[in-house]
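First the structure, in the form of structure tokens, and then the observations on it.
Of the protein chains in this complex, all but one are displayed in their positions.
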Amino acid sequence: MAEPLLAIRGISKSFGSVAANVDISFEVAPGEILGLIGPNGAGKSSLFNIIAGSIVPDRGEILFAGRRISGIGAVACARLGIGRTFQVVRSFDSMTVLENVMVGAFLHARRSAAAMRAAGEVIAFCGLAGRQDVPAHRLSPPDKRRLEIARALATRPRLLLLDEMLTGLTPTEAREGMQLVRDLRAQGITIIMVEHVMEVLLPLIDRAIVLDLGRKLLEGRPAEIVRHPDVIRAYLGDRYVA
Amino acid sequence: MSATLIAQVAIGGLLMGLVYAVVAAGLSLIFGLMDVVNFAHGALLMVAMYATLLIHRATGIDPLLQLPLVAALLFGAGVAIYRGLIARTLSVRVNAGMVQIFVTFGLSIFLVGAAEFLFGSDFQSINTSLLGGHSLAFGAIVLPLPLVASGIVALFVFLGLALLSRTEFGQALEATREDHEAVALIGIDRDRVFGIGWGIGTASVGIAGVMLANFYYIAPDVGTNFALIAYVTVALGGFGSIFGALVAGLMIGLVEALTALFIDPALKQIGIFMIYLAVLMIRPRGLFGQI
Partner (left out) sequence: MAGAARGTLTMRRRREILLGAAILVFLALLPLGVGNVYLRGLIVLTLLYAGLAQAWNILGGYCGQISLGHALYFGIGAYTSTLLLTRLGVSPLFGMFAGGVLSGGAAFLVGLPCFRLSGHYYVIATLVIGMMVALLAANWDFINAAQGITIPFHQESWTDLAFRTAILPFHYVMLAYAALIWLIAWLIEGSRWGFFWRAVKDDVAAARSLGISIYPSKLAAAAISGAATGIGGVLYAHYIGFIDPDSTLDLSLSVLIALPAVVGGIGTLWGPLLGAAVLIPVQQLSVAWLGSAAGGIDLMVYGALIMALALARPEGLVSFFQGRAREEAADHG
């Protein structure tokens, strides 16, 4: 593997007596699409938020492009080039689509003309070109997810964290979403996707980390993952193990 | 300055603190239930005081005996305010929090204006009552009877509120405050719980009003000061915590009395405000707040 963009080293996090993550380690190469999968309660959300900087881990460290980022906070992570979306969509509802994305673009742009230009490009890229002046809260659920991606993209991230972006979409919408993710990677952006529905993710990702009960169960290519009995057991229960 | 005087002032302060605590408990109950701060709370205290005064003048019934009557009246007023105003703000999709703040502010302005229109802005008081003019002596410590009685009544209110949580309604109330949407699924009528919650919260302030009418002046803007102290009490104790309101109320009564004694009566509230700000710097959600 080339020099990793992101290195997770021995991360542990507990909430009260519940251990959400136990000694998790893995690396993410530049340009990779990594899937973070596992059943509900596996610790995906906690780990995701630790990488995004909004949760401080109890132990372990995270290096992003060689810099230690664990504990520096969500704002600093965003400024270093980590973009994210949210499991429950968080749009700025008093603003239009364009204004939402301009907020992200202002991370680098000082003047509004520059922010507007950058936002317009990102919006077009994400397939929202016709809806720039629609208030954010009137968008359909899949368009809201696109808006979140566009907003994060406007901050020009090197690493993009996508939290359950395919969950709850119709098959057609999910296919369009997957195409968008491929387009993002083609731009050179490294992507980590969290999903609890494994099937939708497998054709899209290069590699997967499977979490179960807070621990890393397995790491490997999609083809290896699906055949692994532990994964099948964790996901589907014993009855599916051949 | 003698120890007796300090003790007397401190006990007086604690007793007044119990009254503050009851006013604050009503506010805190409503807040805990539905996340609404009632900025008309002080005006409702004023309404209870005038109600006591009017009933006393018209019928001669002693304020103390009016307790159930005025509490019932204020309960009704609370339910009516919920039905007529607050329930409407719950369906508001934009600026709901702001609308609630300013609707209750509007109500407060309206009620104060109505009192001014009906009774003028002169100070009035109830001069003859069972409790009035008497005092209790404990050794060298002398306390006015109305204040002692108010403290005792306040304790009963808190006892009542504590028992409430054991009743079926109390549990419905608890369930509703935890999850507004889910309670509908288990057959609780959210609207009814909110309405009764407002009734109880307002009845508490009504009881405080009756007791205050025994020894405090009555005027249209009398509630402003008590409301201000109630907001501080609730924020100090933690929004939604009835026990926090009790502890904070006692603290505030004590600090207020001691500031007046040791520094300057005109600055007695400064002491309260300082304590409040100091606590909030250390515990941004108050002493017992979870929300």
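Per-chain numbering from 1; labels A and B assigned in written order.
Basically, a contact is a pair of C-beta atoms (placed from the backbone, for glycine too) under 8 Å apart; a residue touches a chain by one contact, two chains touch by 3 or more.
From a predicted model like this one, the values you see are computed outputs, not experimental measurements.
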| item | value |
| --- | --- |
| Omitted chain - touching chains that are shown | A, B |
| Which of A:L6, A:A52 or A:L180 contacts the chain that the document leaves out | A:A52 |
| Hidden partner chain, touching residue among B:F110, B:F138 or B:F262 | B:F110 |
| Residue among B:V92, B:A140, B:L159 or B:A182 that touches the chain left out of view | B:V92 |
| Identified contact with the non-displayed chain, of B:L14, B:L130, B:I188 or B:I270 | B:I270 |
| Interface with the unshown chain - residue positions in subunit B | 31, 37, 85, 88-89, 92-99, 101-103, 105-118, 120-121, 220, 224, 228, 231-232, 234-235, 239, 264, 266-267, 269-270, 273, 276-277, 280-281, 284-286 |
| Touching residues on subunit A - with respect to the absent chain | 52, 54, 73-75, 78-79, 83-84, 86, 90-96, 98-99, 102-104, 106-107, 109-113, 115-117, 119-121, 123-124, 129, 132-133, 135, 138, 151-152, 154-155 |
